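A single protein chain has been omitted; all remaining protein chains appear in their positions.
Then we have chain A:
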């Protein structure tokens, strides 16, 4: 048998599992959101996380952030695509908005990141710039990679998502280098919960995850924009006919997904070493959680993601060499159960 478990170790493992689980919840919720609205399995979800951590670490070290160049280049590409689409249509409508979203915003953010950040800049400002850049990248990536083929079947969209993932990982290696990074903790110190030492960073991650989930709940439940996204998920053509275009829904969803990824990256940076390609594994664990909810149900996806976090913590204690294997093996029984329990899911919609 492996090492001996006692109550202290158990407590630490639960704490560890909840911390990573809280981040997996965010990723799982984002994957469900993107899939239901756009039918895209967002394989590059983890890249948003990794890019945020790596950019923040770079800003802390005082390096010029490579993400700024990626953002500007992708933004120019997106704008050129909009421009040529407008020429085909024979109208200039929408070009001004595209110029702001794809040219002005990335340019301003890149300028701030490259020249506005010094050694004395407070951490909060660095975090804000990092998150803003990643969020701005979301709609741009949708415009470039998915909008031209938005009507395609989910399988084609999945293949495009995988391709985008490889492009982004490659860009990440070029822009950030192969070294792993950790960012400095947002809050130092530790406190006691149930006579167990708990780091404040852990509590912060839990609170932030809970807060973000509540914010998303409020957005989808109470705002017209949130309802428009849900409407797109329920009936794509109906949404189109009330003026919620697939382009609008897709870009808004990707901005949200990027925001969730960026915040996850900021949260996880101080507790996990992140490499340019760490995002994939993080996203995949969120995906395992999302699969438990059938890629369609939020609460189930959240519970699943929390389970993944706990399972990972405990398997890294008992069989650390197999911890990924154990987590991903979870997919098989879950898919079996879902395929037996939900035969007619597709026909239920309408």
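Heads up, the rule we're going with is that a residue touches a chain if its C-beta (ideal position, glycine included) is under 8 Å from a C-beta of that chain, and two chains touch if they have at least 3 such contacts; residues count from 1.
What we mean here is this: contacts and distances are computed from a predicted model.
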Absent chain [UniProt protein name; select from "Carbon-monoxide dehydrogenase small subunit", "Urease accessory protein UreF", "Hsp70 family protein" or "ABC transporter ATP-binding protein"]: "ABC transporter ATP-binding protein"
Chain not shown: contacting residue from A:227, A:323 or A:338: A:227
Chain A, residues in touch with the chain not shown (by the definition above): 89-91, 93, 224, 227-228, 230-231, 234-245, 347, 349-350
